[in-house]
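Excluded from the complex is one protein chain; the other protein chains are retained at their positions.
This part shows chain A:
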Amino acid sequence: MSDDNLVTLTDKQKKARRSRNIAIGLALAALVIIFYLATIAKFGPAILDRPL
C-alpha cells in the first residue's frame, strides 16, 4: 500500500492520541492492581498459604 492511502496525523492529533493511550494504560494497570489486592482482601492472607 502506498503512503498516499495512509492518514497522516497532525501534531495535535498525535498529542491527543498519546494522552488517551497513557490514560488507558494507567486505567488498565490500576484495574489489575485493584483486582489483585481485592482478591487478597476478600479471601484473606490464607490464600497465600495453600498446598501447591
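Just so it is clear, a contact is a pair of C-beta atoms (placed from the backbone, for glycine too) under 8 Å apart; a residue touches a chain by one contact, two chains touch by 3 or more; residues count from 1.
The rule is short, and it goes like this: contacts and distances are computed from a predicted model.
A.B. asks: Select, from "Sulfate transport system permease protein CysT", "Probable septum site-determining protein MinC", "Protoheme IX farnesyltransferase" or "PadR family transcriptional regulator", the UniProt-recorded name of the complex's unshown chain.
C.D. replies: "Protoheme IX farnesyltransferase"
A.B. asks: Using the document's contact rule, name the residues of chain A that touch the chain not shown here.
C.D. replies: 7, 9-10, 12-13, 15-17, 19-20, 22-23, 34-35, 37-38, 41-42
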